[in-house]
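The structure follows.
Shown here: the complex without one of its protein chains, the others still in place.
Chain nomenclature is as follows: A, B, C and D, assigned in order of appearance, with residue numbering initiated at 1 for each chain independently.
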């Protein structure tokens, strides 16, 4: 096995061989297999934003099989989705690409300042669907965060016992934070830390901005002169916040739409030591050939084939 | 994914995607990956025959890590062993090769006409060790067979619920059969049928001889003029007995020791439509380089690279 | 075994030998081993205050392994942390220092007058990580205190059945109290009493001030002329409130930053019969050699080697 | 066994012999053993009011063992306390005096119009500590009463299944009642009825005043000319409200401080058919010899040795 993959697995020595095996599967699949870098396709927008908002731009995406195929053709490390989307293709695509079953999701037919996802799948669902990992979203900053932390704690304990990996989407949001604060560098670093403390193997956060949200944190950033001017510096800080880089941290593609600016962002993530990207809308909302081309370029950045 | 693998998976449409995924893993790994053919390394002889009889010829085999490495280097589809041997290497080799955890075993410090294995592992052990399948031996012909059938039924139900594949070693033996009958073509075909009826995904039997054990069967073989003159014919018959070839049937390497005769046997298995070989002693009791060379030749036969 | 350790264990005769064994492990490890005194390293600030505020001053602390090593090198009795931090080092440091798994934690991305921690670990997590004790924070004075009391009651019952010790951080805070009241001597003594009544083996409180928060209490303190002028007197009162000194009470290092004032405080704790200190930020935010030197001085006070 | 004890046990024929055995233990222990009368020592004030307010007047009371010893020396029927206090002496005093484990408690670091106790122990805790009964406080009149009713229902069901007796402290209090109403005779009678309806074996209420709280009740008391002029009459009414005297009702000592007035009250309880007293602060806040003398006098009243 590739030395980098071994090195990363060694950070998780508390875990059993089943979990290590599934972490290895995530790292060994696709065009970035063996590099310790990740590009994952996540498609939970149908549940989170509604079908038309998610799939009308590229109607192929209404079909659950489209996303399995897209992830596979693009050479992604894994495909992540809620229960229904995985159930609708897991048999047909069995064994072709590692799967991550998202175990909670929020719909947007009910609003509110404080997001509160529903539990939409189980660890045993992940086993019967052949998934390598469970996925779970926490919303630090929400009035309901503790409920989510308690849920992932319990699910994570079960997943680890049964040999699965645990991927946590850590999205600061809710009445405890300003809108700008959701991507503030102090908040994103904190969100990464929380996910790691809750036992995540892989943490997904948003690319951090240079804003600092919390007054108490601001004093420290200034006093210690923590470099946060460039995206690469901010990513480096977030990766450090994830147990000195000993947990895998990947970044969402964000909302930027044009390819050039996304690739710039990806370069920043790479240069800061980020482990990869998880790119949903910017992948499946483009026509298939454009999406494949786009994902190829993203992977080339992580593979070091382009600056 | 390879068309042949898809075709084979299609025989198991009742199974959940987790089990299909693990079947696919067994079929996609190693030098025969994608061909629908198998060469598996099994090492349970330490338990079954004792350590010196198993490993003194090639003392490297005392070390559990040797067999992981051998299976990996040779490009086998999987490595199968009892609990202790897998525990002793599963963390170090996590993610490198599909594993099959043997859940029952017999030692030979107590004899008796009717073999009766002990339960030596659990489905949850398979999950925590990252195995793709459970393995189980039944002894049709033993006075105690029904106990084994009941055990594999229960373990199989659990394994399938948890997304694992089920491999059954079906070895006719016991007071219901003559020694010659253990490999009689009617008995081997019957043993394959029993394993399939008990829900096995993969069945392992011994290469059948031309002997016919049971009088009632003999009449039919003669009346229907079932061709059993050559090994290929007998293998074809056994494969037919395994649900018209819609279950994977693989064959043990037997006790023949010289390479030429084993390769002859393998050709017979291939020509009869057998899915592959599971070769223990003839692999790990040779020096490593000889073993690798030997396994390469076996795989070449299955891959159609040699006659 | 040391007579003092035996004497202390005798206070816990209701507990089973498993719990007594783990209490003994906490008392027998490190430089204060056998004295019945404690210096414990707790590191939950990454979760509670965020990573930069916790670790930027001494960036080594981003790495979870740093704290295991620091606690070990300093000769602390134990190291306490949340799930993620312990998982990231428990295999590597197995058997080297007693561990306390913190089972609840609050982050500060969501504020509010009434603190409400999330459950972040389980008793079975403590067993699989090899911890000697569970840790739990209650916030008397919070509108949500009863939920916490109910949680620790349940966790404590399970921990005791499984042979673990129970450490309760009792921090008065919330809308029922003034800011000054959080460290008022009547409130701290009351907080110690509550933790003991809830079944804690070891109670951690803040060093009490001379302020008295509750009118009903004030009358009694004045009428009974309870001495609370010096820290030693106040500590003695708090220790008395912990079942007449028959429960182990340890004190947090507070926020004071210079070594001299902390050592003064430690002397007050020692002179009042306090059992020790639990010192986080003042340890891990200093450079390693300074921290080791500082902790040595603290231990010397408890060991009676300095005035 | 004494006829009176048999007669009382006969009221509880629905209960299993385990519960009857524990009710008998409560009735057969101490100076009032066999009379069907009770004097019980309860010590939950450390949790309810704080340690200094509870124990500073007689500092011996900080030590949990003091109360076991006091109850034993005074010849009380039982000693009742929260988890921590019982854990701290149950092994040492095992078998010496019946114990009642209080399963809920309120602290007073957080106020509010509507009391809401925390669950602080379990039925299994009672079993492992050797207690004869569980104790539980309900606050009829509180906005949160239904939560408490639901809790005691569940705990009571479990306690009865496991052979324990159930003692309910029924204290009207909360935003549904005036301060004066908390001891109004209609309210106290009602509180006794509620506790009995919830399945209590033994009910503890406060001595009722002649005040009538509820207008609807007042009409009936006047129309039916229910005698409530003297304490004995009011106690008789409350006892009648407790299933026509077929449930054990005992009365708290209240806040009166001088011995003469307490003894007067006790005579009223006795003359009205009350089953006894539960006296905490008036016992353990006096010096030990005074307390023993005082409790002896109370018992003499119930034993009919004094007017």
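For this structure, a couple of remarks:
Here, a residue touches a chain if its C-beta (ideal position, glycine included) is under 8 Å from a C-beta of that chain, and two chains touch if they have at least 3 such contacts.
Everything numeric here is computed off the predicted structure, so don't read it as measured data.
Contacts of the undrawn chain with the visible chains, over the full complex, involve A, B, C. If you put the hidden chain back, the residue from C:73, C:91, C:232 or C:292 that touches it is C:91. Taking the complete complex into account, B:116 is the one of B:2, B:116, B:214 or B:240 that touches the chain left out. Note on the undisplayed chain: of the listed residues B:26, B:80 or B:129, the one touching it is B:129.
Touch with the chain omitted from the figure is made, among B:7, B:63 or B:222, by B:63.
Of the candidate positions C:129, C:166 or C:266, contact with the hidden chain is made by C:129.
Not every partner is drawn; the one left out touches chain C at residues 1, 5, 9, 13, 16-25, 27-28, 90-91, 94-96, 124, 127-131, 161-163.
In the full complex, chain B touches the omitted chain through residues 46-47, 49-53, 56-57, 59, 62-64, 66, 82-85, 87-88, 90-92, 105, 107-112, 116-122, 124-125, 129. Against the chain not shown here, chain A presents residues 13-14, 16-17, 161.
By definition in this document, only the chains that are shown with their structure count from here on.
The angle needed to superpose chain B on chain C by their Cα atoms is 180 degrees, rounded to the nearest 5.
Where the sister copies chain A and chain B meet, the same residue numbers recur on both sides for over half of the interface positions.
Look at where the CA atoms of chain A average out and do the same for chain B: the two points lie 40 Å apart.
Centres computed as Cα averages put chain C at a distance of 36 Å from chain D. Contact with two or more other chains is made by residues 13 of chain A.
Taken as a contact graph, with one node per protein chain and an edge wherever two chains touch, the assembly forms an open path, each chain linked only to its neighbours along a line. Taken pair by pair, the chains that touch are A-B, A-C, C-D.
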